[in-house]
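Removed: one protein chain of the complex. Kept in place: all other protein chains.
Moving on to subunit A:
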Amino acid sequence: MAVAEPAVTSPVQVMTGGRPGGTRGSRRDRGGVAYLFLTPWLIGAIGLTVAPMVVSLYLSFTDYDLFNDPQWVGLANYREMFTGDRRYLQAVGVTLRYVVVSVPLKLLLALAVALLLHSLRGRGQAFYRSAFYAPSLLGASVGLALAWRSIFDRGGPVAGALGVFGIDTPSWVDDPGYALWAIVLLSAWQFGAPMVIFLAGLQQIPPDLLDAASVDGAGWWRRLVSVVLPMLSPVLFFNLVLETIHAFQAFTQAFVVSSGRGGPADSTLFYTLYLYERGFADFRMGYASAMAWVLLVAIAVITAVLFRTSRLWVFYGDEGSRR
């Protein structure tokens, strides 16, 4: 949306405001041309986003098996979710645990590596930046999740390495106590995107501030806490919001690591995975739509809460003048 908006407004502005002498008729014509140019985007936005969302909202109040006509059931899907569906609550629990652990872990790693790379300053920074970013390029690919599965499998490198220290672990991906953490680690390992944003943020911090702090006798740690982190807080906030939204929507890793079942014993039953199963394996599209809407609302509420609390800790550098 954010990307598309300038494209929506600017041609119209150019058309209408750019030539004040034009007549009413020709202005409307040229406005029409602008809209004609916009049609591909409009068709896409309406046909692929708005219309399906409206339909899905309608379906969430129906019982729909994809083959027969939807039957209106009112709020029954929503009611079943919160009262009669044990697996739904399990899926919510798994997803919350994943978000709460994986997001801070990933951001911490990203920040630590960004600080390290920032201190390199030209000495191979470009190389290491690419190297640390590489895992993120692989994204949520199936091949990667398969590789991850074998790394954490019985007799795999992880079990072997821990075995050297006398720590005996089962196959992580086949034990309900471990499987989720294997996926958390997979997500944390892909910290490249927030890292690059942190790095850009670090390079924006005016060196005079740090120099002044040094002159006042601040050590590395003091400078980090009192100068770097406050100056970085808008970037940190941006990353936090983005990663939280992503984490709620995690799907592929869990799908592949658990062979599409959220197993073992539902320990990796992510919300999206259960949504998919209800819709496409159990043919309950109405229920799946209701789940999707609950997820959307939950993400919106959590994002709103993050924005609220951001006033308390995000420093934009213009607070002084706002007083």
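Note that in this section a contact is a pair of C-beta atoms (placed from the backbone, for glycine too) under 8 Å apart; a residue touches a chain by one contact, two chains touch by 3 or more; residues count from 1.
The rule is simple: contacts and distances are computed from a predicted model.
**Student:** Looking at what's absent rather than what's present, what does UniProt name the missing chain, "AzlD domain-containing protein", "ABC-type polar-amino-acid transporter", "DNA-directed DNA polymerase" or "Multiple sugar transport system substrate-binding protein"?
**Tutor:** UniProt lists the chain that is not shown as "Multiple sugar transport system substrate-binding protein".
**Student:** Decide which residue listed in A:F37, A:W220 or A:F307 touches the omitted chain of the complex.
**Tutor:** A:F37
**Student:** On subunit A, what residues meet the omitted chain?
**Tutor:** 7, 10-11, 13-15, 18-19, 26, 29-30, 32-34, 36-37, 39-40, 43, 65-68, 84, 86, 154, 170-171, 174-176, 259-261, 263-266, 280-283, 285
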